[in-house]
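Only one structure is covered here, and it is reproduced in the block below.
Note that one protein chain is taken out, while the other chains of the complex remain in position.
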Amino acid sequence: MNWFAPAMTIAGKDLRLEWKTRDVVASVGLFALLVVVTASFAFPTTGDGREGIAAGVLWMAFLFAALLGMGRTMAIEKEDGCIDGLLTSPAPRESIFLGKLFANLGFTYAVELVILPVFIVLLRLDPAGGPWLLLLGTFMGTLGLVTVGTLFSAMAVNTRGREAILPLLVMPVSVPVMIAAVKVSEAAFTGEWGSTTAWLLLTLAYDAVFLLVAIATFPSLMEE
Amino acid sequence: MTLAKDAVYVIAAYIGSALLYGTYLALLWSKERRLERGNRDLQPR
Partner (left out) sequence: MNVETDALPLDAAVLEEEARPLTRSKYRRPLGVLALVAATILVAMAFLYAPEDLKQGPAQRIFYIHVPAAWIGFMAFFVVFVGSLAVLFTGKRRWDDIASSSAEIGTIFTTAVLITGPLWGRPVWGVYWTWDPRLTSYLMLWLIYLSYLVLRGYVADPARRAKYCAVLGIVGFLDVPIVYLSVRWWRSEHPTQLVFERGGLPPEMLITLMVGLATFTLFYAYLMTVRVRTGRLQEAADEEVLS
């Protein structure tokens, strides 16, 4: 698929830029950490059902962090005028989207992989359901979230409120994947499988549908 | 639950809906009339 190569190049550019400046990862990572720490004061560390609450807190932190990061990366793109450069290049528009998506995923996964162990330690959780389930759920849930977020951030950055409107656009639409991600994480924390398969399938369906929709509609957003 | 108390909810629902739709309709009509008369909104919506 000749979308892939240009996408990787674009993503590589963003990630290399990020590696040098650590602009986004630092602020987003710190933000996520603060959310987790603040929440752990408010939420119970003992008692029934705390895994469910913990999962909810975790994904709120991930959601806010992802929104912050995606808003930033698009804003950086716009500030530096890179978008025009990308548009005049022979790269197909779909690749631009995939490139941004991969870059955003890179940042978000990096932050999440750091936050997860911190979170588990702080809230004294025990991923009895298997750390692999936790990772899988995080991977798939984040994918759906960042797909929709990347698509909308391309729009948000061109509005008069800039990135501020991004949470407003993303949050209602992301409700299904958020519910699913929380349920899967909860299962990972409790060890009770329950209907986790159904939730994983829902996440898969969500990811697939919106990835397709995003790739299909992104080009029409990129006109000047 | 007395019948009278329940009736309050029904009336509230019907009247409330009518008010909602009616207000919207009135706003639409007045906006239309204003635009028809050639009122220039100096701030594009």
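Letters A and B mark the chains as written, and numbering starts fresh at 1 in each.
Please note the rule applied: a residue touches a chain if its C-beta (ideal position, glycine included) is under 8 Å from a C-beta of that chain, and two chains touch if they have at least 3 such contacts.
Not measured: the values here are computed from a predicted model.
The chain not displayed touches chain B at residues 1, 3, 5-7, 9-10, 12-14, 16-17, 20-21, 24-25, 28-29, 31-32, 35-36, 39-42, 44-45. Touching the omitted chain from chain A are residues 2, 92-93, 148, 151-152, 155, 158-161, 165, 168-169, 171-173, 175-176, 179-180, 183, 194-195, 198-199, 202, 205-206, 209-210, 213-214, 217, 219-221, 223-224.
Methods note: only the chains that are shown with their structure count from here on.
Rounded to whole angstrom units, the spacing between the C-alpha centres of chain A and chain B is 40.
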